[in-house]
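A single protein chain has been omitted from the complex, and every remaining protein chain is retained in its original position.
Our next item is subunit A:
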Amino acid sequence: MSNTTAAQTARRSLGDIDLRAVAPFVALAVLFAFGAMVNPNFVGIDNLLNVVTRSAFIAIIAVGATFVISAGGLDLSVGSMSAFVAGTMILFLNTGLIASDVGMIAAAMLLALAVGALCGLANGLITTLGRIEPFIVTLGTMGIFRALTIYLAEGGSIAIKSQELRAAYRPVYFSNLLGVPIPVIVILVVAVVGAFIFYRTRFGRHVTAVGSNEEVARYSGISVNRVRTLTYVIQGLCVATAVLVYVPRLGAATPTTGLLWELQAITAVVIGGTALRGGVGRIWGTICGALILEMVGNIMVLSDLVSEYLIGAVQGAIIIIAMLIQRSLGRR
């Protein structure tokens, strides 16, 4: 019985993968055309690179969220986790333990990844071993990570103290490789690795299996708790990776760092075609969703169409329209 269900899942996703998977990209293209119409500066290469670069944080985090959501979980703590990881990373950079700047930054990066993975592990273990709804667990850790950050910052912001270190790390956000900004390369690497794990490994297939039907997955011998926990660890690693790109931009973690990122990440995942109830995941769609979100904000500032008070409403409407375009394609 379990085999047939798994087979059906596979067949179903293969059957309609074309239109559903293409849909977010169509929405992106429509939005792109709209942006070009509103302001010719929108298609300027500098502007487009800015937008794609800026979307890096949400895109990278959302790749992790795709794993969590596909496995039937949810992580609301990613925003405050970003702030917490950024805070600990900067505090470590400020200790000046290692004399060479490059060595220091490399060590801080490893530390950030470790902290991120541990935060994710905590989320995963509490959810699976404690048998608590992930919504509640991550709502709790969201408060914990945020408060810890504010505590570490003593209510203010945590900034990289050494100007040399800041100068050495800055290029990670601002420089480019053959004209492609580093954060964009990081998005691509994370997405390729994520897509490989998700579509090409046994673990990836287990993630969708657990998300589509937990009982069936358990009877087919999948260790549900292990798979679920690992998705949260992947989420933590993605958050840490986003932080590695975030810290060099402004060189500080502030109380507003990562505020509402969890909602943006979840929105990107859903716009990308991943089912919020689990069982279906689309890594590239997620990246596309993150781009759509960032592009909407950019078009709003570049246009003179609406008063600054109404921007939120228009953004909301555009996201809903993007989903409707997707749905209508998906139904065909």
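What we mean here is this: contacts are C-beta pairs under 8 Å (C-beta built on N, C-alpha and C of every residue); 3 or more make two chains touch, one makes a residue touch a chain; residues count from 1.
One rule holds in what follows: contacts and distances are computed from a predicted model.
Of "Transglutaminase", "3-isopropylmalate dehydratase large subunit", "Molybdopterin-dependent oxidoreductase" or "ABC transporter substrate-binding protein", only "ABC transporter substrate-binding protein" is the UniProt protein name of the chain excluded from the display.
Contact with the omitted chain, checked across A:T254, A:T267 or A:T286, is made by A:T254.
Of the listed positions A:G44, A:G103, A:G130 or A:G316, the one in contact with the omitted chain in the full complex is A:G44.
Looking at subunit A, the residues touching the absent chain are 39, 41-42, 44, 46-47, 50, 54, 150, 153-157, 159, 174, 249-250, 252, 254-257, 259, 297-298, 301-302, 308-309, 311.
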